[in-house]
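A single protein chain has been omitted; all remaining protein chains appear in their positions.
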Amino acid sequence: MLKSFFEGGVFIYGGTMLFMYALLAYLSYRGIKLFRRKSSYTNYDQLLESPLTPGISVIAPAFNEGVTIIMNVRSLLTLNYTRFEVIIVNDGSTDDTLEKLINEFELVEVDFAYNERITTRPVRRIFKSTNTAYDKLMVIDKVNGKSKADASNAGINAASFNYFLCTDVDCIIEKDTLLRMIKPFMDEEHKKTKEVGEPCPECGYVHMIEDSRRVIATGATLRVANSCEVDEGIILRVRPPEKLLPRFQEMEYIRAYVLGKMGWSGINCVPNVSGGLGLFDKEVAIKAGGYDQTSFAEDMDIVTRMCAYMIDNKQKYAIRYIPTTQCWTEGPPNMKIFGRQRTRWGRGLSEIITIHRKFLFNPRYRKLGLVVLPYNLFFEFLAPIIEFIGICYYIYLIATEQVSWQYAIILLGFVYLYSVMITTLAICWDQLTYRYYKTWREVIGLALMAFLEPLIYHPLIVFFALKGYWFFLTGKKTTWGNMQRQGFSKKKVNA
Amino acid sequence: MFDIQLPAFLEPVINTFRYAPLVIQLAMIFIVIAAVGTLLAYFSILRNRYLGNRRDKRLAKLLPKIDNLIIDEVLTHPEAETVPADQVVLNLDAFQELPLDKKWARSALTERIIHFRRNVRGNMGLLLRSLYMQLELDKDAMKKMKSGHWEKKVQALTEFTNMDMSVADVTILPLTNSRNRELRAAARHAYIKLSKNEPFKFFDVVTEPLLMWDQVELLRIISTTEDIAIPNFARWVTYSSNKSVVSFCLKLIVHYNQLPAVPAVIKLLDTKDHYLRADAINCLGKLQVPDVEDKLVSIYSTQPLHCQIEILKAIGRISSGRHIDFLKLEFLHSTDFDLRKSAAKSLVKNDWIAKQVIEELMATATPENLRILKHCMNPLIKY
């Protein structure tokens, strides 16, 4: 009885999960096709000459980045856009990050009317350049807040434009990123305007409402920079990572962004805009409270709160993804750093589920409460646990000799091949957006990793996720300070 | 049942399938589907790359040829800058060395001509257009207009707009009511650019909001079309019930500095929609209409925050120097940070007359207000 119940449950769970993947693959294909069609005639460059172009504040926190800071700031300053500013938040670096910036960009301290709309650790000084050529640059020097979230919040407080791009200084951003990412904010389709009530008898005024949807955030695909040829912050040649671990990550990123987020974007259920690159509506971000300094998954947390804010205020919203790769980030090159990162992600996810449990299954929160969070609960959060239990159960069955080996192999083969197919499709979709990599060998070489992934990479992810959950359960009360510090130290991986 | 002769090795598989429980049967079916799907994906990746690389290689060979031809035959044409474009005889034979019987080559040439036209205008731009017409490159776009795919139609419309090709109204007008938003928008843009009758007609009829992107596109088209008669946009400010049209017309009024439209804009200050009102205030400020200052100051106290900020900004822009006291009071007594900052900024913009007031404020202000003042006075800080 119990056994068949258990097996039935696992069957439904697995079936739903596989169905979800198929659905996402379909949705993302549709999204990419639409994107390709639109790009065939879109002239992004007209934003450069228009007086109507919205301004964007690029916010990049820096902590002990002395080695690369000048190059990275330079590359941010040469982004292809006209109305933008670059805000570098020096988060109490202990190295020469700030001195280097001051010398290179001829900075002086200014009296800046800093409005602390989101509370952060104190801001010490704000710098601007005396050289007009760098007048887009602003440097904030603040007391270390032990988290990227705190530094980003200070940047948001000082930002002058209505949109802000949140990124890391060590991310390499493609030069047309702002042009491409602002577009979803500007062309979200509205429904028709409608007239409400009778016209005013005296003045003839008809009250019209616009049934519009506000885009609150956009994201784009991220890739791993480990083996790319980079010159002073500009990608010269995209290459899949040569080392095994980053290589798996590249594949995983493509799947998560091109297939996952792009698919969710099609039905407006994007769960998360990556902390590495995301463009946000500043007003909503501030009203939602900004980034949470204590969170391990501050990027997902702020998106969830922004959505909740919009729903609470009865406004329609959308979060959109574009399929092209706009940002390259250094993936953890070795097991130690990788493990730490994934453990942190696991912990972050458990936090999100518990902190935002009041939205979960709450019909008032529509897609957020009924699709986004339940999906994350069942298929992101519970997946490693269920997988682990499944394996234990299997071992028990083997030990008690209740296993039909033939059927077991068929089932395993099915799951294995299915996962290979989904990953290969993701790479195929990705190649449709742009022919990344130089040779077909590199692409096929990457795609073949899908055959190894379930055997090598996947078990690692499950293990570290479970470790993260464990830390979440046990570490919560005992080591507050310790776990906060862990958050930022993952950043410097390529030094 | 199974009449088809199956290979022997499949027999155990079939047998297993036949007697397996449903779950296993499904799994076996999906194994086949997954394997086929994976293979198709590989095939499609390779095909996509092969075709793409082939296209790149061909273009790499063709584009330098195109560039040289355009430069030799069009740009260095001895009459290029002296004789009106429509009278210049181009040496079209030279272009016959390009494989123009192929569609990809024609479209590459068209794209290149558009690219050139993005860099030069004047007679040379017209000459490039005449090359496009004489080589009959517009035929492809005409064909696209008849295509069933909306994106093809948009491509064609964009091409016509870029090339300034006149297209009959009857071809474009039906598309302005298309069910596809992108096509609808493109058709409207093309209509404004290419139609000789009432290019702004659709401002009267459009019922849906103009998106930001459309506005950018429209402004570019309106401001780059040379022989367009710019109407007084006050017409729509007064009569349109479409808010986005009104707000866009306000921006156009600023862009063309249409002072005759000012009374209509002032009237808009009474609108119940405070977003529109803020836009109207912004417009008046940018037009620097000194007469409205009194009105703005008088309605100030009853406005929502963003309208108040716009009023303060407008007074700074107009900079008549007559409302220094008002700005000073707002700066000193407002509780909102942004209001104080806007007031300070406008004071600084009025500094040709407000120097003394600013100095006095500097001497007496609270630390936070002092900081705001210094912020606004610092030439290194733009916003």
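For reference, chains read A and B in written order, and residue numbers begin at 1 within each chain.
The rule is short, and it goes like this: a residue touches a chain if its C-beta (ideal position, glycine included) is under 8 Å from a C-beta of that chain, and two chains touch if they have at least 3 such contacts.
By definition in this document, contacts and distances are computed from a predicted model.
A chain of the complex is left out here; the name its UniProt entry carries, from "Response regulator receiver domain-containing protein", "NADH-quinone oxidoreductase subunit N", "D-amino-acid oxidase" or "Probable septum site-determining protein MinC", is "Response regulator receiver domain-containing protein".
The chain omitted from view is touched by exactly one of B:Gly37, B:Gly125, B:Pro209 or B:Gly316, namely B:Gly125. Only one of the listed residues, B:Leu46, B:Leu59 or B:Leu75, touches the absent chain: B:Leu75.
Residues 67, 71, 75-76, 81, 112, 115-122, 124-125 are the ones on chain B that touch the missing chain.
In the full complex, chain A touches the omitted chain through residues 45, 48-51, 53, 74, 77-78, 80-83, 131-135, 175, 232, 234.
FYI, only the chains that are shown with their structure count from here on.
Averaged C-alpha coordinates put the centre of chain A at 27 Å from the centre of chain B. Contact residues of chain A toward chain B in the complex are 11, 37-38, 40-41, 43, 46-47, 49-54, 85, 108, 110-115, 128-130, 135, 160-161, 183, 185-193, 195, 205-208, 210, 212, 406-407, 410-411, 413-414, 417-418, 420-421, 424-425, 427-428, 431-432, 435, 440, 443-444, 447. Residues of chain B that touch chain A in their complex: 16, 20-21, 23-24, 27-28, 30-31, 34-35, 37-38, 41-42, 44-46, 48-50, 52-53, 150-151, 154-155, 158, 181-182, 186, 207-209, 211-217, 219-220, 241-244, 251, 255, 271-272, 337-338, 341, 370-372, 374-376, 378, 380-383.
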